[in-house]
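What follows is a single structure, and I will ask about it in a moment.
Shown here: the complex without one of its protein chains, the others still in place.
Chain naming follows the written order as A and B, and within any one chain the residues start at number 1.
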Amino acid sequence: MIPRNYSFCAFLFALLPLHAVAGKHDYEDEGDYEERSVSESAPMAANGTLDVSNVAGEVLISGWDRNEIEVKGELGYGQKLDFSADGDHARVEVRWERDHEDEDEEANILISVPKTSRVRATTVSASIIVRDVTEELQLRSVSGDVTAHVYAADVNIGTISGTLQITGNKQAAEMMLSVVSGDAWVRDIDGDLTARTVSGDINIRAGKLRRTRIDTTSGDVLLRASLESDARFEVDSTSGDLRLELCGKPEAEYELSSFSGDIVAFDRHGEARNEYGPTSDLRFKLGTGGALVRIDSLSGEISLDDC
Amino acid sequence: MREPVDQPTETELVALAQGGDHAAFEALYRAHSGRVHALCLRMTCNAALADDCVQEAFVQAWRKLSSFQGASAFGTWLYRIAVNEVLGVQRRDRRRVTHLQVVGEEERTEELEYSHSLGLEAGEEMDVEQAVRALPEGARNVFVMVGLHGYSHEEAASALGVAVGTCKAQLHRARQLLAKRLIP
Partner (left out) sequence: MNEREMNEALDARLAKLARDIPPGRDLWPQISARLRDDDQIVAPIGRNRVRGVWWWQLGAAAVLVALSSLTTYGLMSRQKAASERVAAVEFVQHELGAASFLPAGYVQARQELSVAFDESLARLSPETQQVVETNLRDIERSLKQISDALARDPGNATLQQLLVAASTQELRYLDEVRRLALNVPSKGA
């Protein structure tokens, strides 16, 4: 979605020129649903560290060119913001006030930090959105979604039931992703990738990968990428299907094996190995074979193709 | 005389779309976009946002289509995706208000676009639409989902992330506020 300026509907209605209903523009009795604004700021070093935690709602972390941290947003009823900053390290924590926890309440926080900050964010059900921060990111959520634009620095992102949406900058970096039941969507990354899922699907569109390790139990993996000439590309699946597109048919040693799933790689088909079970193997070499592509599956299907 | 061509059923369209058939998915879009748009429009109160939500909902539905097992009607499943999109927009919207100046001209333009998108002239129906639009967000969400689009309290509560009791209270509040405004 293209961001635009928006406003509360009720506030908008208050300025409505078309339909002047005298004395009845605004509804009263907001009582129980009152939200509380927060606003904090402090100096922050360009290479400082930000630690964020939020129980529910949304955290948006945005990089800017100032050596300053600014925190704005609204807390839900019963929530409290703890903020501290000592120049190199800032901490923003949203938690429940003593003896109060209401799963209906949310805190929506916008944090602006120097774009070369290191960010560590952990949430329970709050979503995490990070943009314009070019250094190391560690983002973890139990059930919230995680959306991040990443650059050349290391990235470690995980969630149990949230969805991951990661967009790279086509700069080589080291990325570790972990999902359990949510899906992961990754685009425009390069470098080293480790991705793990239990039942969520992983969808990757990458540039050039060097070290790749993907583990899935039952989630499907769909990937399109090129490989470096000395790449090591390894995928293990129990029952997730693997649909992989390696652009240009990389010059590599290929070792593909599936216990009970089908294998098709660049129009070659796996062949049954032995009399003890249905295992299919497919081993071949393309070109000088500088890279290694190893894919093992118990019952998931393996499909390997050119882009 | 030509034999009439049987139109595919929705189940058949879904199966075709799950196989990658764009034309089948377009047919599903044509069948459901009006209701999805009505839901998004009344919850966001903004024509442009509603269009974005509709578009995003159908794109997400396409991506998740393989997970649709038919336990619910396709429309029900689709509306859940649309509601999630709207709620995400509402959360982002709340945050932007804290640090953005409201521009009067822009609001009037948005208001015109919203009214125009309803396709109504000034009159009784416009009164009701404006009354719905003026509801507080939480009450409006529940009213639109339960009161207008047939969600059960349990379904709406689950989608909105609130307790069922809260959902019922919000609907009651919405109806009280609407009655106060619309019924002399």
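Methods note: contacts are C-beta pairs under 8 Å (C-beta built on N, C-alpha and C of every residue); 3 or more make two chains touch, one makes a residue touch a chain.
Quantities reported herein were computed from a predicted structural model and do not represent experimental measurements.
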Identified contact with the non-displayed chain, of A:Gly48, A:Pro114 or A:Gly158: A:Gly158
Determine which one of A:Thr134, A:Ser181 or A:Ser226 touches the chain that has been left out. A:Ser181
Specify the residue from the set B:Val54, B:Ile81, B:Met145 or B:Leu160 that touches the hidden chain. B:Val54
Residue-wise, where is chain B in contact with the chain that is not depicted? 18-20, 22, 25-26, 29-30, 33-35, 37-38, 41, 47, 50-51, 54-55, 58-59, 62-63, 65-67, 69, 116-119, 124-125, 128-129, 132, 147-149, 175, 178-179, 182-183
In the full complex, which residues of chain A touch the absent chain? 53, 55, 95-96, 99, 101, 103, 122-125, 140-143, 158, 160-161, 178, 180-181, 187, 196, 198-199, 201, 203, 205, 215, 217-218, 220, 222, 224, 236, 238-239, 241, 243, 257-261, 274, 276-279, 281, 296-300
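Criterion: only the chains that are shown with their structure count from here on.
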Measure off the straight-line distance from the CA centroid of chain A to the CA centroid of chain B, and report it in whole Å. 26
